[in-house]
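Below, a portion of the complex is reproduced, with chain positions unchanged.
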Amino acid sequence: MNGSPLFMPKLSDPQTEQEQTLQATGIVERWQAIRLRSVAIAAPLSAEDCMAQSMPDASPIKWHLAHTTWFFETFILEQFETGFQAFHTDFRVLFNSYYNGVGDKHPRPQRGLLTRPSLDTVLAYRRNVDERILQCQDQLNDARFVSLLELGMQHEQQHQELMLTDIKHLLSCNPIFPALYPVSEMRKPLPVSQNLSWQNYDACLCEIGHQGQGFSFDNEGPRHRQFLEAFQLATRLISNAEYLEFIEDGGYQNPALWLAEGWDWIQQQDLRHPLYWRYDFQQGWQEFGLYGLLPLNPQQALGHISYFEASAFASWAGARLPTEAEWEYAAQQHEIEGQLSQLFDHGWQWTSSSYSPYPGFVAAAGAVGEYNGKFMVNQYVLRGSSAFTPTGHSRITYRNFFPATARWQLTGLRLARSLAQED
Amino acid sequence: MNGSPLFMPKLSDPQTEQEQTLQATGIVERWQAIRLRSVAIAAPLSAEDCMAQSMPDASPIKWHLAHTTWFFETFILEQFETGFQAFHTDFRVLFNSYYNGVGDKHPRPQRGLLTRPSLDTVLAYRRNVDERILQCQDQLNDARFVSLLELGMQHEQQHQELMLTDIKHLLSCNPIFPALYPVSEMRKPLPVSQNLSWQNYDACLCEIGHQGQGFSFDNEGPRHRQFLEAFQLATRLISNAEYLEFIEDGGYQNPALWLAEGWDWIQQQDLRHPLYWRYDFQQGWQEFGLYGLLPLNPQQALGHISYFEASAFASWAGARLPTEAEWEYAAQQHEIEGQLSQLFDHGWQWTSSSYSPYPGFVAAAGAVGEYNGKFMVNQYVLRGSSAFTPTGHSRITYRNFFPATARWQLTGLRLARSLAQED
C-alpha cells in the first residue's frame, strides 16, 4: 500500500507529503491542499484539453473544476455566507451535476459545448469561492459547516480521480495518442509475486460498514452483520500477463464463459481486449496511458476492464468475483495479519455485489441526500482504490460503483473462490 | 394461498384437480397433464393470435408451444431414444431459445415472422415428441432421464406463465382491446384486509435456499446461511387503491422518490401509471386484462409495475423493498405461524436483491447449465408467484428474475422496513 503505483502521476508527489502533514494540522489547510491539487492536475493541460468531452459518461476538466466549486458555493456559501450572492447566476444551472433538489441542470452530454465561460473564468470562479470560504472560517465550530466542508473535500477528491480517467479517455480518442506526461517521469512498479496464491477464510459472522470517527459517505453505513460462508481470496490482483493468457486462450470467443448480456455486448461492440490495449503487428501489444502509447507491461495489475470481462476471466480461471462483504472482511483481517497485497492504489476491484443500501440505510434530507442512494440500481460495487485515487482518499469501507459496462475507470480484478461447507 | 386469484383463467380449473391427483400417482401422468395444459391455454386463440410477437421480450404462443417441445426433443430424445431422428432438422435452430451450447438459434426479435411451420404443424410436432417420450418409459429407472423429464416439465410450466403474459401484452396492443375470455367467467377475488399491517422479525442467522427432496432449479441452491438484521414485512401486497393514492399524490412527478435511472426512464417513456391502466375521461380508471378492458378494481393486488415503480412507491410509503433472504425467511415462519397473506398466486413480489449466485453455486455441465447462471447480472429477484403461475409450480425458494424495467409480467409489491438495531 505504501509502494508507488506505476501510473501514479508525478504531480501527486508533493501533495502526498503535504497532505499527510495537513491531516495532522487542520481541516482548513487540508481543504486548501485539496483545492490546489485539482488546479495542479489541470496544469499540464491546455484550455482546449480542458474543454472537450469524449463521451456522455465523461466530463470536461473545466467542468470538473467548476462543478467542485459549485458544490462549495451551493451547499456551503449559500447557507453560511452573510449576504450571499452567486458568483454568476448562470453557473447555478451550468455546473449542477444531478441534484434535482437544487434546480435545473445543463444536459450532461452537452458539457463539451460550454466554450464559455472560459477556463480562465472558471479558475477565477475557483479563487473567488475559495476566498469566500476562507472568510467563513468563524463557522468552524458549527458541526454542520465542518461536515459539509469535509463532504465537499471528499467530493472534490472523487472528481480528481475522474479528471484523470476522463482526460486519459479524451487523449485516447486522438489518433496521435498524445502523452500527458513525459515517459521519463514514469515510476517503476514495485515487484509483485509472480505466482497467484490464495488466503483462506472460515465461515463467520462478520461486521461490515463504517462506524465511529472519521469521514465516510452515507452509503458506507450503517455498520451491520453479515454471515460469510467459507471462502478464499487471491492475495494479489490479476496481472496483464494473466489476462493476456485468457485472450490467447480464446476467452473473447467462448460464450460459455460469459454472462449472456455481456456476451451480446462484446459482440455488438466488437470488444476483444481491455479498453486501452492495442495490438500492432510490428510492436505487439501496447497500452495507452497518461505517459503515451507504451509496450504492455506484463507484471502490472490489469486495468480498464468491465464487470463482464472480470466475470468471464474469473469463470475461465475456475474462480469467481468476491462479494463486497468478503472483500471488506478480508481487508479487516489484513489490517491485523497483512496477508494481502494490492488492496489499494493499483486498481479498483469489481465485486459481484450489486450496489444496494445496507440494512437501515437512510439518505440524508435535502439535496445532499441525492449523493448516493438514488444510484443504487444496475451498478456493481468496486472496492479498494486505484493509482488515480488521491492519497488519503482510500478506506476499507469505501464503496465505489459503476455499471457492468464501464471500462474508462481504472478497474481491475481480484479472484475469489467458495470453499466447501463443513458439515 | 388456496384462494382463487382474480385473474386465474377459467381453463386452469380442471387441471388443478387433475394435477393434484397426478402428483400422487406418477410422473408420467403429471407430465401428460402439463403437456396438455399448454395446448389448453392456446385453445381459445386463433392461429393468427398464436403467430404474432408484440415486442422482442415476448414470444408468439406458437413459438412457446414449439420451444417447450424442442426442449424435450433436444435434451431427452436425442440422448435416450434409440435411432433418434429429429422431427424436422430446421426446428433445431428455429426453436432454440438461447442455448449456445446446442448450436445456432433464430434471432429472438424475429420469432413473429415464422408463419411457417404452421400452428397445425407445431401441434403435430408436439404430438410426435409426446409419443416418442412415452415410448422411452423404460428409462424411468435412469435418474438422469427422470431428472431431465422433471426439468422439462418445470420449464414448460414457466412457459405457460409466459404464454399468458405474452398473449395479454399482444392483445393490449390492439386498439380494439379484445377479451380472451368472457367476463362472465371471471372469478370474484377473495376479500383481503383493508388496513396494511406489519409482521416483525428479530435479527437472526437464517438459512435459505433449496435442500433435500423435491425439484428445484439450480439457482435455488446451495442452501446457506445469511444474517438478517431486524425487519418488518407487510402482511399483504399493495393494492390498486393504494397505488392510485401514490399517483394522485404526484408520485410520478417527484424525482426525490425515484432511483435516478428510473426517473430518467419514466421521463423518456412518458410513464404515468402501471402498464395496463388507462384513464378515460368518461369511465375513469380502467385496466386491460384477459377479460377485456374493465373498471379498475381497487381491492385487487397491484400488478404490472417495474422495479423502478415498486421502489418509488416504497419510498413514498416510508418503506423499502424486502431482500430475498428476508422474504424467504418470513415465508418459512409463515409456514409455521401463518401470519402473511398473498405470498403466492397474486403477484410476483419485487425484492431489492440483484439476481446473483448463492455461495457455492456451480452451474450444471453442458447446455442445460445455461439455464440460469448466465443471466445473473442486471436483474432483480422476484419472489412468490402470480395468478398466471401454474398450480404446483410455486415454491418458497423459487427465484424469479427480471430487469428493472420489466412490466409485462404480473409483478407487484410487498413492503418492508428495517427495525432499529438493538445494542
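Read from first to last, the chains carry the letters A and B; within each, the first residue is number 1.
The rule we apply is simple: a residue touches a chain if its C-beta (ideal position, glycine included) is under 8 Å from a C-beta of that chain, and two chains touch if they have at least 3 such contacts.
Since the model is a prediction, treat every value here as computed from it, not as a measurement.
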| item | value |
| --- | --- |
| Entire complex copy count, 2 subunits given | 4 |
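Everything below uses one rule, namely that only the chains that are shown with their structure count from here on.
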| item | value |
| --- | --- |
| Of all residues in subunit A, those that touch subunit B in their complex | 98, 100-101, 203, 205, 222, 224-229, 231, 255-256, 258-263, 307-308, 311, 320, 352-354, 356-357, 359-361, 370, 374-378, 404, 418, 420-421 |
